[in-house]
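I have a structure here, written as structure tokens, and I will follow up with some questions on it.
All protein chains but one are shown at their positions in the complex.
Up next is chain A:
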Amino acid sequence: MNAPVHHQTLVTPEKPKALAAGQFKVTARDVDVFYGDKHAIRKLSIDIPDRAVSAFIGPSGCGKSTFLRCINRMNDTIPTCRVTGDIKVDKNDIYDPKIDVVQLRAKVGMVFQKPNPFPKSIYENVAYGPRIHGLAASKTELDEIVEKSLRKAGLWEEVKDRLQHPGTGLSGGQQQRLCIARAIAVNPEVILMDEPCSALDPIATARIEELIDELRQNYCIVIVTHSMQQAARVSQLTAFFHLGTLVEYGDTDEMFTAPQEKRTQDYITGRFG
């Protein structure tokens, strides 16, 4: 029942290992995205497996962030944006008018390019989601969720003595991990990361990458990155976007050693982009 619909880039002799192993969490068929008159994504189809990291790479303006933002309907906040085609999370069409976008976003969390902690305390930042979704019945329960989330994000030891301090007072890398803790506090199943390390130094980046690798055990993670090294380090699957189309999608190892497409090879060897 999970047989992937054949997609041009998936027609390889043997199915990518990661694709064969996992169950598909997110599936997209013939997705087109328009910003006003601009055709940002053309006929995109992709199957994203659960419990793995999928990286979207490609030059700026290729549509990778746009597609990422379609998966939790963050593009709804842009008035001129129009999405057609099918995107399913757990086989539920997320653009179905009956779907509650609030529920969808609780299930599909997002971490942004620039750390954007709320101007509240560290504790309140993490407690924000559980509070609005009513996930904790008591203060003790909320405390537990906050601690668990901060631990999962690898931030607990650094902030446990100053939970009441403002989240904006942390360093950039800590702020980004706080945003990850905030996202996982509502028990999402998918975590979307839009260039989560582009505003961080190499040490903070390494810390986040380790974290992504740990989180892969429990979540379906999709990460947009401009760093090919990062894609190679953290992801099991890589998708290469160019000019609004998905050029190639497959195992990260194969992609970086033996890409099927000439354009992919040119991009990852630095010939353009």
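The criterion applied here is as follows: a contact is a pair of C-beta atoms (placed from the backbone, for glycine too) under 8 Å apart; a residue touches a chain by one contact, two chains touch by 3 or more; residues count from 1.
In this section, contacts and distances are computed from a predicted model.
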Candidate names "GMC family oxidoreductase", "Potassium:proton antiporter", "Adenylyl-sulfate kinase" or "Phosphate transport system permease protein"; UniProt protein name, chain not shown: "Phosphate transport system permease protein"
Candidates A:64, A:152, A:182 or A:207 - the one touching the absent chain: A:182
Sole residue of A:27, A:72 or A:238 that reaches the chain not shown, by the stated touch rule: A:72
Chain not shown: contacting residue from A:168, A:218, A:245 or A:265: A:168
Options A:110, A:197 or A:246, residue touching the unrepresented chain: A:110
Sites on chain A contacted by the missing partner chain, in the whole complex: 72, 74, 77, 79, 102-106, 109-110, 112, 114, 116-120, 128-129, 132-133, 166, 168, 179, 182-183, 186
